[in-house]
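With one protein chain withheld, the remaining protein chains of the complex are depicted in position.
Take a look at chain A:
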């Protein structure tokens, strides 16, 4: 049966999404596993070295409990997508992954076409477990390849080689079918042509989804400290901008569509259903240390943040802080996230914002477009989206 919840105008329907169950509201699930076998020098996420701690099982149990607790009182829900992020969730034993998926299924029914993604690293040790993850229910792999160049991988502090990365990609394609690559650009001394070669190599492997990111220097990371001490410096702003535009050109010419600011897919079926749902404002439950979520309870949207510290999270009776959002806060967020998508944001999600008035000059200048029921940023507008948001909300 096809219910009306998924076909509401709030959702563009531009992505392969599960068949909706009668009367159930969609819910996505984000699970954060904070361990990494090595901490990358550019990373400022909530991560911890994996030393095979005995406490990992206790944390896992706490995550399971967190899911059950947050599920209380959510009403009739259908699980729309699951995403394992981190950290490095491919360090989880596959049977733990299976336990999490099984419990999620017990709490919220889902259909067989659901997307369940796991972030993974292409090290030989992890590649050997891909089969296990498939068996546990994972059907899409997001591979943290970052680069296909050995020198760059060494600079980025990755614990795999380019050859391992290619093995990982090939194995993942065989095992999961749907595979996405994360790649990082604008490294010091990187040339535009070298970057283009990398993108073409990735596409030549038959990859259908690429998330290329500009290397961002965060102050609190080893890279941040190195740049501060002037040991090296990232490319100048203008060159970094050129990387962005080259990425658009090359991937565009290879048949990829930039369906979001930093996400490119060959064909709609290749898009990340989970992320599209979140950008479109579907409720998502965030579990695991430091995870964020957005849940609608009793008609009011709530932002949730889980305790960041692993020990505290594990020991807490309830590690979640829930912050109610006012209707206009919720709408601002909807606009912020929705405009990242090529399709833009549905106007009926913004009943309280005086948005048309503020958008009019931007539309006249060609930065935005208004269709019958949606507001979107044009290609020219998307590259200056932060400024557009400032104009719309500032």
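Note that contacts are C-beta pairs under 8 Å (C-beta built on N, C-alpha and C of every residue); 3 or more make two chains touch, one makes a residue touch a chain; residues count from 1.
As a convention for this text, contacts and distances are computed from a predicted model.
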{"item": "Chain not present in the shown complex, as UniProt names it (candidates \"Nitrite reductase small subunit NirD\", \"Carbohydrate ABC transporter membrane protein 2, CUT1 family\", \"Elongation factor 4\" or \"tRNA N6-adenosine threonylcarbamoyltransferase\")", "value": "\"Elongation factor 4\""}
{"item": "Sole residue of A:33, A:284 or A:313 that reaches the chain not shown, by the stated touch rule", "value": "A:284"}
{"item": "Chain not shown: contacting residue from A:214, A:302 or A:378", "value": "A:214"}
{"item": "Chain not shown: contacting residue from A:19, A:166, A:261 or A:316", "value": "A:261"}
{"item": "Residues of chain A in contact with the chain not shown", "value": "30, 213-214, 216, 238, 241, 244-245, 261-262, 275, 278, 284, 286, 290-294, 303, 305, 332-333, 336-337, 340, 361-362, 365, 367, 382-391, 393-394"}
